Structure formats: structure tokens, C-alpha cells
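The complex appears here minus one protein chain, its other protein chains still in place.
Right after this comes subunit A.
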Amino acid sequence: MTGNLWKDANAALLSNYEVFQLLTDLKEQRKESGKNKHSSGQQNLNTITYETLKYISKTPCRHQSPEIVREFLTAMKSHKLTKAEKLQLLNHRPVTAVEIQLMVEESEERLTEEQIEALLHTVTSILPPGPEAEQQQSASDDVAMDEEDPA
């Protein structure tokens, strides 16, 4: 690795969604260009993009879009969280108060119970659930059919 210098070790934080888009586009490009995909030099790229895409596809970013992310960030302005905290919420889509406490530092001092509830509501109403949450949801939907939608 001699010779390369990194100019800015933390130039920008990327959301899982951005990485998902990037890797999906890269996959398409390489499919179209056809040649060289299996040459030994490209094997590492194949492996890491495949594994990373597999991991990311199971997370809530799977069904996100630029519009959803924009709407989320706008709604987040009133909650006074740091950039890193907003990123955690975006990537993980917490649905319980205990998850909020994990992602927001000193949450007991910064947020009241009502604020935590409001935050959860913003997160769950704007961000679509991830593929795993959907599986759980369809299981509990069978039971909850009779309940009226409170909204």
C-alpha cells in the first residue's frame, strides 16, 4: 500500500441507502461491460460488493428513496440531533424507546418521554420498514386484522 495518501480520513459519512445505490449501479455497469468480471484481479471487488450488498439489502434502507431521505432529514430538523445520530436513525429505523436510547447519546437528559415518542413516530411514519421487519409485520398482521387504525 505504499504511495497512497488519504487526504481526508472521514471525508463524508455515507448512508446505507447511498452505499446500496452505489453498489447496485456498479453491479449493473459491470454486468453490461461483460468482460473481465471473472479475472483474478476483479475477484476481490466481486466478493466485497456481493457480501456488502447482501448485508445492506436486509436493512431498512432497502425500500428508501432520495425523496424519502429528503423528507426524513427535513422532519428531523426540529428534533435537534447530531448528523451521526440522524444517520443511525436513518440506517436502522428504530421502533422502540430502548433503541432510541442506544442511538441518541445522553437521551435521558436531552429528550423527554414525549419527545422520544414523537421521534419514533417521525421515524416509523416516514421511513418504510426493512425486509426483516416486514416479515414480522405480516406475521402479526394476521392477528391484528380486527384492530382499527388509530390514525
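The criterion applied here is as follows: contacts are C-beta pairs under 8 Å (C-beta built on N, C-alpha and C of every residue); 3 or more make two chains touch, one makes a residue touch a chain; residues count from 1.
FYI, contacts and distances are computed from a predicted model.
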Chain excluded from display, named as in UniProt, from "NADH-ubiquinone oxidoreductase chain 2", "Proteasome subunit beta", "40S ribosomal protein S24" or "RNA polymerase III subunit H": "RNA polymerase III subunit H"
Of A:31, A:54 or A:77, the residue in touch with the unshown chain: A:54
On subunit A, residues whose C-beta touches the chain left out of the figure: 1, 3-16, 18-19, 22-23, 26, 36, 41-42, 44-45, 47-49, 51-52, 54-55, 91, 96, 98-99, 101-102, 136
